[in-house]
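What you see is the complex with one protein chain gone and the rest in place.
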Amino acid sequence: MTASTASPARFRPGSTAKVGLLTIIASEIFFFATALSAYFFLRLEHPEWSLPAQTPTGLLVPSLNTLLFLASALVIWQAQRAIAADRRRAAQMALGLTFVLGLIFIGGQVFDFSQSGLKPDDAAFGGIFMALIAFHALHVLAGMIYLGITFARARLGDFSADRHTSITLCAWFWYFVVAVWLALFGALYLV
Amino acid sequence: MTTQAEALSAPQVAAGSGQGLLSWVMTVDHKRIGIMYLITATVFFVAGGILALLMRTQLAQPNATVLSNAAYNEIFTMHGTTMIFLAIMPLGAGFGNYFVPLMIGARDMAFPKLNALSYWLYLFGGLFLFSSFVFGGAPDAGWFAYAPLTEKLYSINHGMDYWGLSVLMLGTATTIGSINFVVTTIQLRAPGMSFTRMPMFVWMTFVTSVIAIFALPSLTTATLLLLLDRLVGTHFYNVSAGGSALLWQHLFWFFGHPEVYIMILPAMGLISEVIPVFSRKPLFGFMTVVYSGIAIGILGFTVWAHHMFATGMAIGALLFFSANSFIIGVPTGVKIFSWLATMWGGKLNFKTPLLFAIGFVALFTIGGLDGVHMAVLPVDWQITDTYYVVSHIHYVLFGGAIFGLFSAMFYWFPKMSGRRLSETLGKWQFWLMFVGMNLTFFPMHMLGLLGMPRRIYTYADGLGWGIWNLIETVGAYLVALGILFFLINFFRTMASPPTNEADPWDAFTLEWKAASPPAPYNFAEIPSVRSRRPLWDEKYPDKADWKQGE
Partner (left out) sequence: MGDRPTASRVPPIGRIRKGWHLTEGFLVAAGLSGCAGSPTFLNPASSISDHEAGLYMVIFYLALGVFIIVEALLVYALIRFRRLAGDTEEPHQVYGNMRLEVVWTAVPVLLVLTLFALTVRTANAVESPKSAASDVHIHVIGHQWWWEFEYPDYGFTTANELHIPVGANVKIDLDSVDVIHSFWVPQLAGKTDAIPGHTNYLWLTADTAGTYHGQCVEFCGVNHANMRISAVAETEADFEAWVQGQQQPLYQPQTPQEQAGQDYIVNQICSNCHSLGEFEGKRSIGPNLTHLMSRSVFAGATYELNEANLRSWLQDAQAMKPGNDMIVNLSSEEIDNLMAYLTKLK
């Protein structure tokens, strides 16, 4: 029996949860990919959907919102760095700030939508546009719920330099929702 | 220095392992969840079979009035949806749940609570779907639910809403389950069990789960858009308001084609366990079979529009899909040859598990060759949407998947229950099913060639279709009799005292090391392995695989 004394990577703490989250993210990437494909498929049949003329409120609000959202990704990255160096308060604050930025992003989306005059039963364009934004917003909200819980646990002192899997998972999910937004922003507003 | 193996060796009793109904409802033990999946799926399989018998009775003669057109449409829709989502997939998941942890030497799945959630979502989704019969009418636009027929304008009652909501629940259950299998396989393999030493059933379940993770989202998107159209008034599939009728088909088949591999790969994994044990030889060309499974998984995503050859897409696009559909036949053929070569030179022990596995090889060959016919684009223009396709799908899904699942049922029944199913009843069941399914599905080739479309509740006299339909109906009743034999076998066996043989078949893989049935914690000590057949190594040390460098 030649059992190795070094634990294989699959047995390291937190690794199962990480593999689990990556698998979930892989699935969700395909969800957005198929939804975006639906958008492009409909667009192929409608050359009159020319952007940015079709964009409801112009590019200003969505662009600012996007920059803000990108910033939130940088902030949560700081949270990861902070906890890895055992700077617990800094990590807590970064998590909290990310949450707030997420909230502002959602607010920005809601505002942009209410200004656009688009309705879901307005021909296919209204429907697919709103559907994509709504599916994404739901994922952001899920991320924010996880963020909120993680923030609370950080305040309770659950995390340290050696044990902070949840912060890592939270950050990875956040990077995912930001990346999806970049893709959506590009597809809906820029291309 | 403690090894991980020793650290894990303290047995932990899984929650919900006591007696009584409540312990089953609360359980997160993968073995109990596996059994619940298997029993629920068998009940749905019988329900789907009864629906099929109703259809066959209506079709036995031209212009019959056993079922109205409206009733027939509900029945064929529910038959397809039930067999695919509520029978075949959960049977595979049931065996996977029970045996993947055992085969890799683990104590449970990576996420036991999520595992329970998958099961209950599945049960609820299935019951919700069937409740539509009572509450306003079952879905009646086919399991494939093409838009715009499924739009509110053309499907006014709530049947399609039930369909859509059930599909979302069932899809979620499958996705969660798949995530569990993937993580379990990556994380919880016993020491020494590299990927190349995993049993083939674990491999195929792994590939299936990866496919599901990438394919189910497309169905989710398609169904969400349909429900939004029906319930909120959007226009994704409504042509007059800028939507597209073909969008549904692309999204659906991008899921739908990988879906058929989700259904067949676990069964291929199952017979890859049974054939070696009952031939007394290892699986021939193990890594080639692994690579072919991976190839099928990847290629499965490149062929979806072969379900859409008649839609008028550009010829270049159609030929692309035709080419890929040919290519995917190659890895499938490789597996058949591997199973043949495994039996070749062996010492075949014709117990019921092997009979069903051999049935799989014989019948799947026919189904696969049918598939090659349909990849031929101009021929498909004649045979698609006819009974030729119905023949093909049932050869691969019934002759293939169901036979493979019954093979596993007879093989693993002693491990799950501590008792062997009756060989006599098993052989009766096998022959009834084998003869019956050929009588039912072989003439469908002819019907397709003679011009009979699918999904019709009746047909005109004088077209030459009547005689074949009649023969098929007789065959269907034979199959049903075979299933009845199984049910009798099951109840008689469970009523008899257990013999608790740990290793009744002199098998090769880790699950046979555990007791029959296994203790809640599976293994007192996590085993470590040196080859693909750890139990063979233990029982036949002078012929051990690791000594041959395998």
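As written, the chains take the letters A and B, and residue 1 is the first residue of each chain.
Everything that follows uses one rule, which is that contacts are C-beta pairs under 8 Å (C-beta built on N, C-alpha and C of every residue); 3 or more make two chains touch, one makes a residue touch a chain.
Quick caveat, the model's predicted, so the values are computed rather than measured.
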Displayed chains contacting the withheld chain: B
Omitted-chain contact residue, chosen from B:M26, B:A60, B:L114 or B:L149: B:L149
Residue touching the undisplayed chain, where the options are B:G177, B:P282 or B:G399: B:P282
Candidates B:M26, B:A362 or B:I471 - the one touching the absent chain: B:A362
Given B:V239, B:V435, B:L481 or B:A519, the one touching the chain that is not displayed: B:V239
Of B:I33, B:L121, B:A141 or B:A212, the residue in touch with the unshown chain: B:A141
For chain B, residues in touch with the removed chain: 68-70, 73, 140-142, 146, 148-149, 154, 239-240, 244-246, 279-282, 284-288, 310-312, 315, 318-319, 322-323, 326-327, 329-330, 333-334, 336-338, 340-341, 343-350, 358, 361-362, 365-366, 369, 372-373, 375-386, 446, 449-451, 453-460, 462-465, 540, 543, 545, 548, 550
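Just so it is clear, only the chains that are shown with their structure count from here on.
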Between chain A and chain B, centroid-to-centroid distance (C-alpha), Å: 35
Residues of chain A touching chain B in the complex: 1-5, 7-8, 10-11, 15-16, 19-20, 23-24, 26-28, 30-31, 33-35, 37-38, 41-42, 45-46, 120-121, 123-128, 131, 135
Complex contact set, residues of chain B against chain A: 1, 3-5, 110-111, 175, 179, 182-183, 186-189, 191-192, 213-218, 220-222, 224-225, 228-229, 232-236, 238, 241-244, 247, 250-251, 254, 528, 530
